[in-house]
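One chain of protein is taken out of this complex; the other chains stay put.
Our next item is chain A:
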Amino acid sequence: MDVNKNFLVGVFEDEDVLLAAVKKVRSGGVKIHEVYSPFPVHGLDEALGYKRTRLPIAAFLFGLTGTTLALTMQIWMLGYDWPMIIGGKNFVSLPPFIPVTFEMTVLLSALGMVATFMIVSDMKPYGSPRQFDLRSTEDKHVMAIDTDANGGKSKDEISRLLKEAGASEVNTKSFE
């Protein structure tokens, strides 16, 4: 694909202005691609109309995988592959398996969540995360609007809307 993705990037100084701008831009019929801010802004998720994350479901499934894996591993190793008498207990006895099972559940759940988050947020290895404006990691709030996805509105219209909503600058940015 050699088609460039074109964005308009509005830069905001203040989180209250940003929050009002998000509502204004959305009610103006413009789809917002993403907002970047140097710190969490209360109410931004609701203003952007985001659905709640489904990460907990992923965590549960990863955890369940860990539980199953740990139990299967221990029962197979200590019960069938290489049975050993430890402390006079049965080869397959549940209580001593619980700590390992617990640890594996937590480990897979945690690592799985991190991996899922990284992939979903485009931060995977060899990925190229889009940086709309590096100042969003310092002191500016940045609103990115995909101009191609807002075909009904011209660049100038969107730009004017951003300025009216309180953006201190509006830049264009393209990615391959």
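One rule holds in what follows: contacts are C-beta pairs under 8 Å (C-beta built on N, C-alpha and C of every residue); 3 or more make two chains touch, one makes a residue touch a chain; residues count from 1.
We adopt the following convention: contacts and distances are computed from a predicted model.
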Chain not present in the shown complex, as UniProt names it (candidates "Quinol:cytochrome C oxidoreductase", "Sugar ABC transporter permease", "Multisubunit sodium/proton antiporter MrpC subunit" or "Formate dehydrogenase (Quinone-dependent) iron-sulfur subunit"): "Quinol:cytochrome C oxidoreductase"
Chain not shown: contacting residue from A:G29, A:P96 or A:G127: A:P96
Touch residues of chain A, complete complex, unshown partner: 42, 52, 56, 60, 87-89, 95-96, 98-99
